[in-house]
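A single protein chain has been removed from this complex, and every other one stays in its place.
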Amino acid sequence: MIAQLDSTVARPEITWDGLLPILTLGVGALLLVLFRSLMKQLPKAAADQAVPVIGGVTVIAMWVVGGFAGTDVPLAGLRDGLGDPVFFLGLLIMVGLGGWFAQYLRLSVDAALTVMIGLTSLAATWGVWTDRYEIDGAFGLVGDQLGADGFSLVITGVIASAIVLVALLLDDYLEREGMAGADMYVLMLFSGAGGAVMASANDLIVLFLALETLSIAVYVMAAMHMRRSESQEAGLKYFVLGAFSSAFLLYGIALTYGAVGSTNLIVIADFLEQNRLVEDGLLMAGMAMLLVGLGFKVAAAPFHAWTPDVYQGAPTPVVAFMASAVKAAGFAALVRVFVTTFADHADDWQPAVYALAILTLVVGSFMAIVQRDAKRMLAYSSISHAGFILVGVQAASNEGVSSVLFYAVAYTFLVIGSFGVLSIVSGEGDRGTSLDHLDGLSTRRPALALALTVFLLAQAGVPLTSGFVAKFAVIGAAVEARSYWLAIAAMVTAVVSAFLYLRIILSMYLGQAEDDAPTIRVPRAAGLAIIVALVITVGFGLVPGELDDITRDAIPVLIAAG
Amino acid sequence: MSSLLAASSADVPFPILSALVVTPFLGALLMLVLPNGRPEYFKQVAFLVSGAVAGMTAWVMVEFDKHTADEFQFVDSAEWIAGLGISWTLGLDGISLWLVVLTAALFPLTILAIEAEHTPKAYYAWLLLLEAGVMGVFLALDLFAFFVFFEIVLVPMYFLIGQWGHGARAYAATKFFVYTMFGSAFMLVGILATAFLTAAETGNAVSFDLVYLAEEQALATTTARWIFLSFAVAFAVKVPLFPVHTWLPDAHTNAPTAGSVILAGVMLKLGTYGLLRFGIYLFPEASVYFAPALVALGTIGIIYGAIAATMQKDLKRLVAYSSVAHLGFIVIGTFALNTEGLSGGLLQMVNHGISTGALFLLVGWIYDRRHTRLIAELGGLQKPAPVFAAVFMVVMLSSVGLPGLNGFVGEFLALLGAFAAHRWWAIVAATGVVIAALYLLWAYQRVFHGPAEGDNAEMKDLTWSEGAIMVPFLAAIFVMGLYPAPVLERMEPAVDALIEHIEGNVEDFDEADADQGEDLDVDDLKDLGKKKDSKATDESALVEGGAG
Partner (left out) sequence: MILAELALTSPYYLVLSALLFATGATGLLIRRNPLVMFMCVELMLNGVNISFVAFGADLNDVGGQISVFFVLVVAAVEVVVGLALVVAINRRRSDATADDVSLLRG
């Protein structure tokens, strides 16, 4: 059980093609840094051509990397594909379309590259899912340190999609705020790579490192707006509390290590399954510390204090990224550590998560009502959504895990859409985020108002949106686990939150815009991001079967390579 | 969505019930893409879409087999979320038939009768979405689908009140939304508990199929009672029953006329229909257990609504409170749990939709002409507008329950049933009829009699087009008052089947039978319903098979 000191350390077995979704993000970020540090300014002639070329390359990269990630004999597959004239023609047309589309969106080179990397990672995730996971089941990636299962793949997909959509939002935002450059995109890609590793980590130390990669990049992103003091404040607050929570997480890892004798989740799960500790004080303390640390990351009350300040201060597209990808990764870690690894101690941690969930729901929904700032409101609402996801975690069942995944996927698109609209409306310097600035949006920009209305109603859990199905799944898991009061508490706080969303909607539809209100310009790229989020939100609301099947297939398992 | 629509009844070549739900939904989407340049098209398109729905409903009404009215007909079933055992299952029996007909008739009339005050595009889109939702509630045979429709109707109504309403519209709309959603919160947990616990008890896969769950009756008595309560809270808010009714007067007063008509005409029935279909059918034992409490609440609602209506100064608010009283009759009839009471309650749902819908329409027209609804500012309207006054009189008398008009039959049957089951409550409730006559006639007298002064003397009479819209209402009022048999004979088999379902599942339940069927010519149909038993089980097997 306890590893002996051994001078000959075996090289870990690595499944390279399964690693492609993560590698694409990480290596993509590195290449972007390299590219930008070698070439600060593109030559004028190249700059005009670059974006459509990147658009075309995106299509090819998606196809090639997706193919490599999926099939066992990729080169043969590629040769066959290219040999088929119909397929070849189709690919050419897609390349042309990709190029034209990138040009049409008027993306900057950095944004286009980021979108390319995100989409490629998404294609790779899809390839791994359909051609490997669906056929052979879960498999190890790097020794017993990283594993690919349905759960990690879905979370990786969520993170990659978030990167694509947020890059589309960022493109115009950075231009508007005079912050154009590659730094934000690079940080986001690093952060996303960290999140993807976090979702696949089978070792607590790897998990910690991935979490730090994820977090540190986001601290900087939050503080990136140099001309806004709020942004730097947000960065500092996020940083201090984030470091604080990391220390708790780390202490939890140390205590668990002391209690069980390993930081490897596979070993821990085996050990706890086969042994019963006489003195389980260390393990309990370790679990408590881990819960506190991860609770900070997912903004569960009472560890939520940073959320409203940070969300209000940070650049709006960054907030969209924090609320979607970062939160999803945090919950991925929470599920893998608690539901999967500590499954045999579910009786010990379930009550704690129960209490956290109730507190989070109540704080999130009630505190949201008294806010005047839309971003702050959505920050509190994101806390209450975290409470909902905790309800799914608390069930400690397969049903619960798949509901958590469903919620994470649905919420990612909802929240990116919501903050995307806010980012457009708030205007230069993110000034116009108070409710008054939304007054009369329905007459100024009816389409934007309608989009935000759909996102808010979905967050309230109104049927025919993905938000409703997500709530339904979570409450279903809680009911199946016989946590009736938790389910009822969650639904009642959802009604309280609905009151808040209605307030925002009312000010959009009934409020009168001031006459000197600035005209709102909707950039094409951001508009596309909002449309995508809208289609997914309504689509998964009308036909949730597919996503439901996927989340049911995606139960986390702990597995080593080889 | 069309790929979800599968098999249908033999006589209708396409899944007509799904079409009833999907057509207005698509109509609402169509409305969104219509160009803004020609605002007059919006109303026409909305009318055409809702007219098409009405046409299809007429077809359903003709094809409806009254001999098997106790079975679900025209059943459509398709998988929706396979992993959770959720299906898109729609069906129609004698209980839902008339509510569907009422819905299909009321929407085109409302669209025709009232012009949108502003932004017609959104206004008609919301109305059509509302129609889709209401249709869905009355047709859904899957708990998930039912909940989806039950909740989705909130959104269009919220916007109709909030954007096109008057006065404290933001307050009223929010109150309406939050109250109803609060009730549904409990129901959602109840629905999930029903499905998961039934699966746990029987060992079968999770299913949200209504017929399956109702026939299985796998839940322990206490559990079923708790779950019934969670459903009852949602429906009580929607009905609304006495302590949770306060959203209704606010919503009605501030809603635009169309909103009030639809709210009173069909949306309040969602609650009473839910109590019938998802309360009594799903939890027979629990509904017998809680029947006295619900009858008591209904009676309190009758008296309270009547007294409150008497004291109102605003004509629309008066009608709103009279709705609270009328819905009380429906509830006491339903929870008498006998043939008379149930069919009376059911009939009263339809009647209330007709007469109160028409009443709100007339009040809306008065407001359009006079820009006030305060009774004190109106007076002597009979002189300048005699036809208007006559129509108002007929509609109002139907609402009072004058024999020969539709209101009488339903109210009488409901009281008769309640009298057999809960004698003293019924006697108290009967005084509500008297008070209703008092406040309505008194209001009529103050508004229409006396000298017409100032603007009141200038009041325009009913126009031809308005008169044409009132014709279907008046026709329904007289036909259903004088010859209700065609309606009743399609209801009774379903009602009897429901009572047998209670008898089959509740030990020592004996129907408090008033034994007063003869004068309504429905006694023979009762026997007919009993003979169809074997067929009824066949049908439920079919529904299960389709949903599984």
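Each chain carries a letter (A and B) given by its place in the written order, and its residues are counted from 1.
We take it that a residue touches a chain if its C-beta (ideal position, glycine included) is under 8 Å from a C-beta of that chain, and two chains touch if they have at least 3 such contacts.
All values derive from a computational prediction rather than experimental measurement.
Trainee: If I'm reading the header right, one chain is hidden. Which shown chains does it touch across the whole complex?
Mentor: A
Trainee: Quick one: which of A:Val95, A:Ile155 or A:Val220 touches the chain that's been left out?
Mentor: That would be A:Val220, which touches the missing chain.
Trainee: Using the touch definition from the top, which of A:Val64, A:Leu236, A:Ala517 or A:Val538 touches the missing chain?
Mentor: A:Leu236
Trainee: Would you mind spotting which of A:Ile14, A:Leu31, A:Leu209 or A:Ala447 touches the chain that isn't drawn?
Mentor: A:Leu209
Trainee: Looking at the full complex, which residue from A:Ala259, A:Ala458, A:Val474 or A:Leu547 touches the chain that isn't shown here?
Mentor: The single option touching the absent chain is A:Ala259.
Trainee: When the complex is taken as a whole, what residues of chain A touch the one chain not shown?
Mentor: That gives, for chain A, the contact residues 1-5, 205, 208-209, 212, 216, 219-220, 223, 226, 229-230, 232-237, 239-240, 243-244, 246-247, 250-251, 253-255, 257-259, 261-263, 271, 274-279, 308-309, 312-313, 367, 370-371, 376.
The definition used in the following text is that only the chains that are shown with their structure count from here on.
Trainee: Please name which positions on chain A make contact with chain B in the complex.
Mentor: Within the complex, chain A touches chain B at residues 457, 460, 462-464, 468-469, 471-473, 475-476, 479-480, 484, 487-488, 491-492, 494-495, 498-499, 502-503, 506, 509-510, 542-545, 548-549, 552.
Trainee: Hey, which residues of chain B end up touching chain A in the complex?
Mentor: Touching chain A from chain B are residues 1, 79-84, 144, 147-149, 151-152, 154-155, 158-159, 162-163, 169-170, 173-174, 177-178, 181-182, 185-186, 188-189, 192-193, 196.
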